[in-house]
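Only a single protein chain was left out; the remaining protein chains are all shown in position.
Presenting chain A:
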Amino acid sequence: MQPHLKQTYNYAFLDEGSKKEIRRTTLKAVAIPGYQVPFASREMPIGRGWGTGGLQLTLSLIGDQDCLKVIDQGNDDSVNAVSIKKLVQSCTEAEVTTDSERATLIQTRHRIPEVPIRADQILIFQVPLPEPLRMVEAKERKTKQLHAEMDYSGIWLRLYEDIVKWGKISIGADYPALAHKRHIFAPSPIPRYDLPKLNHADGLFLFGAGREKKIYAIPPYTDIEPLAFDDYPFETEHFDGCNCRLCGSSDTFLDEIFDEKTGQKFYQCSDTGNCRKRQEKRHTP
């Protein structure tokens, strides 16, 4: 019988050299809002495209005093969010929570919590496709040059063609925006509803794309303008006349749930942590 191999990892999984490189990259990213800084994305124990960029940022930041919340499409209990939390807990002493107001670090996939991020909190996005110009230019070398020259005519034309064809801009999630009047960036596939939350926020937003090996950031109080035309202004999703079936809220981002058997449609808060808190508040007189 092979003796059982006991393997111990460094604190917060990554070795110190990797952390240093991620930290140096993050500091540069904060100094150039919206610009994608390349980094040497490490192999992680989860597959690339499953949140490795966000996870590497989280691990480069986290310490024992931190309280971590991980959400996947607003949900604290999805498999991916739970696995990431377990991994972080197995290599640090950090606490985990579902309450966005208690958390110091929040790693998220595709949503920003309903309660605004405070100055002492950091929101970490998992980014699948960091390049907003990829839909108009396939080559990385060329998109880099387009950013350098601030030549954004391609993406503007794409929006214009949308209006000609569909009468409105058809991009739903991952709506491109301009950071600090200079770089167009992809806010990761958050709904348009969440995009204005990045503009002049109190907290810091970090974006990690593990597969594409890019880190970028939006510091607090930074101008974030969604791309739009004067006569076709930027619009967010709205849920007129819909309420969450669990907490009754009408002012949050709602998911539509469809019952196959009865054909009925339900609406339910996407941010489960916030929804649970509202339900508790409703039940306590």
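Note that in this section contacts are C-beta pairs under 8 Å (C-beta built on N, C-alpha and C of every residue); 3 or more make two chains touch, one makes a residue touch a chain; residues count from 1.
Quick note on the criterion: contacts and distances are computed from a predicted model.
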Protein name, per the UniProt record, of whichever chain is missing from view ("Protein kinase", "Amidohydrolase family protein", "Peptide ABC transporter ATP-binding protein" or "Phosphonate C-P lyase system protein PhnH")
"Phosphonate C-P lyase system protein PhnH"
Sole contact to the chain not displayed, among A:61, A:133 or A:269:
A:61
Filtering A:58, A:100, A:222 or A:274 for touch with the omitted chain leaves A:222
Determine and list the chain A residues touching the chain excluded from the picture.
10-11, 16-17, 19-21, 23-33, 35, 37-38, 60-61, 63, 119, 144-145, 147-149, 180, 182-183, 200, 204, 217, 219-223
